[in-house]
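To start, the structure itself, in structure tokens.
With one protein chain withheld, the remaining protein chains of the complex are depicted in position.
Note that the chains take the letters A and B in the order they are written out, and that residue 1 is the start of every chain.
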Amino acid sequence: MPHEKTPDPSRGAAEPLLRIRDLHVSFPTDDGTVHAVNGMDLTLGRGETVGLVGESGSGKTVTSQALMGLLKETRASVTGEILFDGTDLNALDEDRMRAWRGKKIAMIFQDPLSAMHPFHTVGAQIAEAYRVHNKVSRKAATAVAVDMLGRVGIPDPKRRAAAHPHEFSGGMRQRAMIAMALVCEPELLIADEPTTALDVTVQAQILDLLGDLQRETGTAVVLVTHDLGVVAEVCHQVVVMYGGQCVERGAMRDVFRDPRHPYAQGLLASMPSLADTAGRLTPIPGFPPSLTTLPAGCLFADRCPQTHLVPDDLCRSARPELAGSAAHPSRCHQEVHAIQREAAR
Amino acid sequence: MSPTTASEEQPLLQVDGLTKHFPGRGGLFGRGGKPVKAVDGVSFSVPAGGTLGIVGESGCGKSTTGRLLMRLIDPTSGSIRLDGREIGELNRAEMQEYRRQVQMVFQNPTSSLNPRQSIGSAIAAPLQAQRIDPPGGIKARVRELMDRVGLRPDHYNRFPHEFSGGQKQRVGIARALALDPRLIICDEPVSALDVSVQAQVVNLLDDIQRDTGVAYVFVAHDLSVVRHFADRVAVMYLGRIMESGPTRDVFGAPRHPYTKALLSAVPQADPDAERGRRIRLSGDLPTPADPPSGCVFRTRCPLRPQLEEGEQRRCAGEVPGGEGGPACHFPDRTSVLATELA
Partner (left out) sequence: MNSMTTFLVRRLTATVGLLIVISFVTFCLFQFGPADPAAAACGQECTPERVAEARVALGMDKPFLTQYFSYMSGLFDSRTVGAPGAQTLCDWPCLGKSFQTNEDVTTIIERALPYTLSVAVGAVVLWTVAGVTLGTLAALRKGKTTDKLIVGAASVGVSLPIPVTGLLLLLVFVSTLDVLPFTTNAITSPFGPEGFDGWFLNYLLPWVALAVLFSAQYIRVTRSNMLETLGEDFMRTARSKGLSRTKTVVRHGARAGLTPVVTMLGLDIGLLLGGAVLTEQIFSVPGVGFTAVHAAQMGDLPVTMAITMLAAFFIIVANVVVDAVYAVIDPRVRAA
């Protein structure tokens, strides 16, 4: 399917590996339509890591499912473009999508214990992932699996390959999961909260491992997380999501240093930090919007402390578009109308 | 513990040598097997109106400690004293009183609320269970509590499924407050919540403490939250306390290598924070059924490569730590560890 290839202004002429444009996903339910994703934009270069940050209900998990093409057989309606290497995944038929799934795009999950089959050995599960896309014997695939387990830092991989997931510790399981995802050397890895269920010292090990493997293989990573600390450690790019929208995106350093969107500002302020001395946290008041009845205006308006800066009550009547600098846009009326921001936030 | 603190007034809660061994499984008829040493000789105290954070990774025994304090399970040995009174020796009426004074807030607000019970009656339940008739009636008291935790009066007849996680946790807090407790055990109270909501709940707990003088034992794995919230902290590993003291000191200048490693592993939401200072802990947590001899942390200790053979023998043979100090044979090396890696 031919697509007009417009160069990304922020990245020169090189075509990015992944570009999501105006993705919308909604699900019909008994309680009305759930608008899970309402305008998702993302650009990711080869070998880069982008952090998809947001709280529960922000649409980050649904976005990752859309990337895997796993929404097609559900009742979800998906519109917009997901350009992977120039091909729109959303327009791809199931057979071709399946050939890519696991091969070009792979995924790891939050809870490796439930994400692995309890009855099959770890080695067999990795070998299966390899054999889906490579015509090799079971024996050869097992050898690949053992090798892969060694690469993700599992000691005595040959013996451990014959063990079942429940015989692994949490960290070892996530390593095995990573081995399973990377065994076909995909170009893109979607990591959905990969360290949320782990202890902090184990989380550190896993993040190190992901970084090492990424440098080795050049795989690009979409890291879905709610933890801004994790993002600051490993991501080049950040996409901040709220109510199923990308409300801000840009280089990690820019977003952390100069958050443009009031939600991003609030999120950063509400994080307790180890460096802080004891003191009060700054929460964002209120709760995220209901995804069945979206407000007419900005989805964050109800919780936003800055609506008074925008004239004509625009925040409650009109949905802002992504605006501002191409490298660091945000979805706020202040950006749209270039309203002078308060000097002291 | 220094003599000055000992001469200070009696703490609200004093725990000494608290131990819980769960029976092991295995053997032909399931009786053999070594006991699992979930909590193994833990001592700490909480002053009235103070907050003790208990931190550690999964399997360190922090949640079991919380359940022991609540008397949800019985300790194998050790003493728990509230106002100097040993709770193992309380009679039924006194135990009832203990259960009034010590309340709990759970991690998962959804599963700790009965889905068929309205918010109002959930909050009223402890009052009814203790047969307390507050002046003005139960309903008025419940509305007062709801107001206290930031729930609207019209929430009274609503059901849990109509609430977000943060609101449900407010209900859990209101319920814990219903009996005017002097101590609340918070078991991971915010770890199921989103960051922005988490801050709301932490602040609420903070306000309540300021207004009522309630003391908290705050069991959590999130070091940043504990840093904010607790005046004192105890760091647990394999059922034992590795280090405890004022949060400022323990987090600011850790003396135990485990504390140091734990802190260094926390990702910082600051792009300019120094990277690569992480102290990697090798290997997995040993099983609490068969913990290492001597210092339980020695198998993963980052100090280990620097230790001479004789010193390593000491780690394997001797249980480290005395009164109050870090449970480490070589606490002075911990700071060296830091400077070398910084």
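In this section, contacts are C-beta pairs under 8 Å (C-beta built on N, C-alpha and C of every residue); 3 or more make two chains touch, one makes a residue touch a chain.
Everything numeric here is computed off the predicted structure, so don't read it as measured data.
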Problem set entry | Among A:101, A:226, A:260 or A:319, residue touching the chain not depicted | A:101
Problem set entry | Residue, one of A:77, A:114, A:137 or A:325, that touches the chain absent here | A:114
For this session: From the listed residues A:133, A:158, A:253 or A:337, report the one that touches the chain absent from this view.
Result: A:133
Problem set entry | Absent-chain interface as seen on chain A, which is shown | 68, 70, 73, 98-103, 106-107, 109, 111, 114-120, 128-129, 132-133, 164, 166-167, 180
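We adopt the following convention: only the chains that are shown with their structure count from here on.
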Problem set entry | Distance from the mean Cα position of chain B to that of chain A, given in whole angstrom | 32
Problem set entry | In the complex with chain B, residue positions of chain A that touch it | 55-56, 169-172, 199-205, 207-208, 226-233, 252-253, 256-257, 266-268, 270-285, 287
Exercise. Where on chain B does chain A make contact in their complex?
Worked result: 57-58, 164-167, 194-200, 202-203, 206, 221-225, 227-229, 231, 247-248, 251, 261-271, 273, 275, 278, 280-281, 284-285
